[in-house]
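Take a look at the structure set out below.
The complex appears here minus one protein chain, its other protein chains still in place.
Here is chain A:
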Amino acid sequence: MTLLDHVPSEAQLRRSAYRRRQTVYSVLVAASSTAALGTLLVIAVTGAPGWDRVRRSFLDPEIARDALPTVLSGLWLNVRLLACCAVGALLLGLVIAVLRTLRGPVFFPVRALAAGYTYTFRGLPLIIVLYLLTLGVPGLRLQGMPPVLVLGGIALVLTYGGYLAEVFRAGIESVHSSQLAAARSLGLTYRQTMRHVVLPQAVRRVAPPLLNDVVALQKDVGLVSLAGPIDAVRAAQIATAQTFNYTPYVVAGVLFVLLAIPLIAVTDWVTLRAARRQSGG
């Protein structure tokens, strides 16, 4: 910061004037290159020989209007499922990550189970987990079987819990051992050290990759429709089958992007804040 009564030197004035000219020039260059690229794209797409046909079968405004209500009601299922599965997977991931850090021979089976879980569910394709749970488990014909939607949600939580557990574990391991030494030297137990010193720092550090996985989960929740429930993509598929027009897919795609924007914005904001915090001070 310069003091209020500071008079800039001749050289500083020249530098400032030069930087202002450079800024104006940069804006002009950016604007013209963007306009040139945009024009080129529009000409290339609309000038293509099959453009009219593609526009009719993918971008029909009337069909889009007709398909919107069913696709939207499908999307509502995605949103609800996402909210439940994200919370479930984050909790499961955190618990698994903490279990994997437990020491001592008593906890060997717990550690082994937790490690086995992350290996299995990170390796197993989500679709197979979904089929096993939504088709296989009801086949057992047990009493009080939860509905297919819940089973599908469990499949998503199990699969994403495996990924999130590894993200949490990376965060826990990134907390320097000197922090543990400081906490233990104060007489805190291992559990208190985890709860008050390690986990708060670990979670803050891995918040951006965690949210990134939630964004990925948002797209995968739609896969429960393989087992019957109608989500946005399935609704679009049904609408497409009725009209022989692909516009409903485009509608669903646009809605998914709109849904992702706030999540991605939050992720970027958290990442930026974490970066600032680390470099600041």
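The criterion applied here is as follows: a contact is a pair of C-beta atoms (placed from the backbone, for glycine too) under 8 Å apart; a residue touches a chain by one contact, two chains touch by 3 or more; residues count from 1.
In this section, contacts and distances are computed from a predicted model.
According to its UniProt record, the chain left out of view corresponds to "Peptide ABC transporter ATP-binding protein" among "Peptide ABC transporter ATP-binding protein", "NADH-ubiquinone oxidoreductase", "Spore germination protein KA" or "Cytochrome bo(3) ubiquinol oxidase subunit 4". Checked against the full complex, the one of A:Val110, A:Leu186 or A:Ala241 touching the unshown chain is A:Leu186.
Within the complete assembly, A:His196 is the residue of A:Arg21, A:Arg80, A:His196 or A:Arg273 that touches the hidden chain. Contacts to the hidden chain, counted on chain A, fall at residues 178-179, 181-189, 192, 196-197, 200-201, 204, 280-281.
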